[in-house]
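Omission of a single protein chain aside, the complex is shown with its protein chains in their original locations.
Moving on, here comes chain A:
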Amino acid sequence: MTFLRKLALTTALVAGLSAPVAAEDIKFGLLQDFTAVYTFVTGQYNQGQQDYLALANAEGILGEGNSVTAIVRDTGNQPQRGIEAYNRAKEEGAVLFDFLSTPVSAAILDQAQADKNVVITPAHGRGDASDGTVFPYVFPMMPTYWAQAANLIEHMKNNGGLQGKKIAIVHIDSPFGREPGPILQALSEQEGFEFQAFPYASPGNEQSAAWSEVRRYRPDYVLIWGAGGGQAVSVKTAIQNGIRPEQIHSVIWLAETDAANVGPAMKGVKRFEATAAGTDHAIIQRIQEKVIDAGKGSGDQANVGTSYYNLGVATMAVAVEAARLGLEGGQPLTGDTLKAGFEKIAGYDAEGLMPAVTYTAEDHQGGGAGRVSEWDGEKWVPVSDWHAAYPDLIRQVIEKSAAEYKAGH
């Protein structure tokens, strides 16, 4: 308590010494793909983001007079539309951007770095952007695909062991689908398992060919690495090919909608999660009370508490926390102060919605902690604790890739 009181006093003192800052309307550019490829997540995700910003304004989290506004635009996953939306939002004064689209993020990354604007890339984009020394203004914020793969592998290790086992990785044939490759390679040597990759063509509406190969391979565990409609197809086709649901482990992109599409057979399937699902969390409860019940919600009430909705809430909870810390110095919020705000976040867990994250100037991933949860027929039930798996290995991969980027690739 004394610490808190001291903190409050110092803050008051610092605030009192510096010139009084006029009330600020902070703008976040949520320029996402609502109409093309990422539609499976964007609706719920963006709804969570907007609802949390409404909550932050209702509760005055950013301090007296300050508010935060979202600039929401559809980019249709097209880089040239993303560039337009970015330039426009930049002119309107946005300091933080979330594109939720790998191609759009890739096209804007360099420009945003040059403009010193913060880009958050939760659960998408370059994993090596976690290296804050090379990407000072990019914050992946949440476990990269590499950390997700490591987390799932560790879960297999703790529940059945890995020595001499066979893992099939069934993935969409795209750069995203290939991301876990290097991690599996490194871990297979370390843990003594063998693995084989089975790609299927994008978008993955038809995967029979890949799965009959998997059946012949007789894997002990299966990793599925896709997104959107292809995920439900993966689970269904796997079960048709004699894989038990308990063997299936998925990347973060497997949610309630997919479970509904698969049906009762889904019970037992596991996935990685970076944020908790469900409405049983302090923040979600307050959103329900102060935003949804007050009629200020931004979408269908039924989405509240879904995996992607909560993911969106968590991203904005962290971003608002960073903005709050960034404003503490008494300066107006710019890309630089916001970046500094992010790097002041230590042990923040959005009141239990997500694992505690700490960002430093080097680590923009925030530790990379997540957990594995299992579909019990109605909801996702966590089957492991929040933790980061093989953090040293992940960090090595991040630094290696970031160094290559720095060298000009």
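The rule is simple: contacts are C-beta pairs under 8 Å (C-beta built on N, C-alpha and C of every residue); 3 or more make two chains touch, one makes a residue touch a chain; residues count from 1.
In this text, contacts and distances are computed from a predicted model.
The hidden chain: which UniProt name fits, "Succinate dehydrogenase cytochrome b556 subunit", "Phenylacetate-CoA oxygenase subunit PaaI", "RNA polymerase sigma-70 factor, ECF subfamily" or "Branched-chain amino acid ABC transporter permease"?
"Branched-chain amino acid ABC transporter permease"
In the full complex, which of A:I83, A:A186 or A:L393 touches the chain missing from this view?
A:I83
Which of these, A:E64, A:E91 or A:E378, touches the one chain of the complex that we don't see?
Selected residue, touching the omitted chain: A:E91.
Any idea which of A:G43, A:P143, A:P245 or A:G341 touches the chain not displayed?
Among A:G43, A:P143, A:P245 or A:G341, only A:G43 touches the chain that is not shown.
For chain A, which residues reach the chain that was dropped from this view?
34-36, 43, 46-47, 50, 72-74, 76-81, 83-85, 87-88, 91, 102-103, 106-107, 109-111, 126-128, 173-175, 178-179, 182, 298-300, 401, 404-405, 408-409
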